[in-house]
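Here is chain A:
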Amino acid sequence: MAGSPKYELAWIGDKVETDFKDIQISAKDLVACQGEVGDFILTCNDRNNPAKIEAANIIINLPYQEEPVIEGADSLLNDNYYLKDDEPAIIVQDYPDLSPAFISKVALKRSLEIKNNYPDQEVYYLYQAMRFLEDNDRLYEEARKAGIVFLKFDIGQLTVSEDLKLSYEREDIELELAGTILAAPELKPADQTERLARIFNLVDGYQDYLQLDNIYLQPTQSGRRGVYLLRGSRGPTALTYYKEELDFTLGEIAKNLTGVNEIDDYERTIDDQKCIVCYTCYRVCPHGAIQRDDELNSMKIMELACQGCNLCISRCPTSAIEIDHDYFTEADSEDKTNLIICENSAEIAAEKYNSMTGEEPLSGFKEIVVPCVSTVERKNIIQLLASNSADIMVLGCVAEACKHLTGHDRCQQVIDRIKEDLEKLDLNKDRVHYQRLSPRMATDLGGFLADWKEAVIQ
Partner candidate 1 sequence: MAEYISKLQQLLEEGEFVVCSEMGPPIGADPDFIRKKADFLKGYVDAVNITDNQTAIVRMSSIAAAKIAADEGLEMIIQATGRDRNRIGIQSDLLGASALGLRNVLCLTGDHQCFGMDEGAKNVFDLDSVSMLSAARSMVDDGILLNGKEMDFPPKLFLGGAANPFADPFELHMMKVEKKVEVGMEFIQTQAIYNLEKFDRWMEEVRRRGIHEKCYIMAGILPTKSVKALRMMKKHVAGMDVPDEIIERMDRAEDKKEEGVRMAVDIIEHVRKIEGVRGIHLMPVAWEEITPRVVEEAGLYPRPEVSER
Partner candidate 2 sequence: MIVGKLKDVNEIKDSLPDDLDSLLIAGCGSCVSVSLAGGEREAESLKNLLDFYYQTNNQEVSIETETIKRQCDDEFLDELELAIARNKIVLSLACGVGVQHLAIKYPDKIILPGLDTTFYGRTSDIGEWEEMCHGCGKCILDQFAGVCPVARCSKSLLNGPCGGSQDGICEVDDDIDCGWQKIYDRAEELGQLEKLLDFDFPKDWSTHKDGGVRSHKDPEFFQE
């Protein structure tokens, strides 16, 4: 992209002042995103931005959509509210469901603000649980001292009528409250979220947010390197740790700018003669690391974006993707049980068990270590089944702790299909096993393999 300046950071949605060379693009105008961390190319159609923008990192920072929970009441979050002087102010949070912690911070400040603007005004604060954040446990003490009436309600004890009459019923008290209600709205995923998920090819998020609910993505990663998510695009509690999340994200971008290197050092190439551009690899890749190469009219793996899970290889219908490594080296003929283990869970658990007990849990098995169980293809399993009479155990990760987000499910699908096919051919399908565990189940794994070794091997 000769000539057009390369930005260090592109904000999709709202911008925060930083010292990075950055540009702001509105989500509505964004049309496409190509490239990878360090070299994204964003296409957008709005007058004051060039059509193609080159950026090294991307932050999607969109506000929540606010859905009022009480028809006709003001929102707690908007600052211009109007109090009639003879009526009390009633702050309501956690209605009907618990509000995120950030809301109690806003509510406490609002209650204090009302108390000193309207000193002789009665202020009620209705809540299910006072959630603390930074210093707002002090705000809570201050608010109580300032005479704000705190009423804790449990599920079912608070109802609001059409004409905004609040009835608060507990076994010992029954209260009818009327006045200006400031209610915490329900926070919903940002507008445009679905569209942006398509544009950035992100794995479907949690509750329609952009971020999948997975520990490797916390706090603001998106599964695609260099693309970060904040506030209404990230998740339901993104405002609670907003400062830390922003700090973390800008730190990551600063580090990226000092240079990004490949995560996986195996060489994966797509044969453009065999590739039929069916987009299966593009859709199945959890890290958005594949895009179409217009000249070659073939898909292309972006080295820096690729995180090495091999899902593309295992699902390409024309076997067009090669890797300069074979995880399933010649299966030795000995009748050893084949143990296909993921390097993020079973391998670490086995090492931990060894360091705790000195025993080798994997000894007696033929160990095949893969970066993710999503590397496993049907042919691998069937060839192993054909190579000797031993069983095959595949050990993947528990769902939300899979480094490659969908690898654990993709492997389950492959294994289930193999078992169905074996059953249809009256072949023994019980030789194939799939278990999911976490790296902290060392003793469990050690014991499990020991029992299994007795049952299977002898």
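The set was built so that all candidates are chains of the complex that A comes from, given by their letters.
Note that a residue touches a chain if its C-beta (ideal position, glycine included) is under 8 Å from a C-beta of that chain, and two chains touch if they have at least 3 such contacts; residues count from 1.
Every value quoted in this text rests on a predicted model; they were computed, and no experiment measured them.
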Fill in: Candidate from 1 or 2 that touches chain A, complex-wide
2
Item to complete: Within their complex, state which residues of chain A touch candidate 2.
Response: 274, 276, 278-280, 283-284, 316-319, 377-379, 382-383, 385-386, 421, 424-425, 427
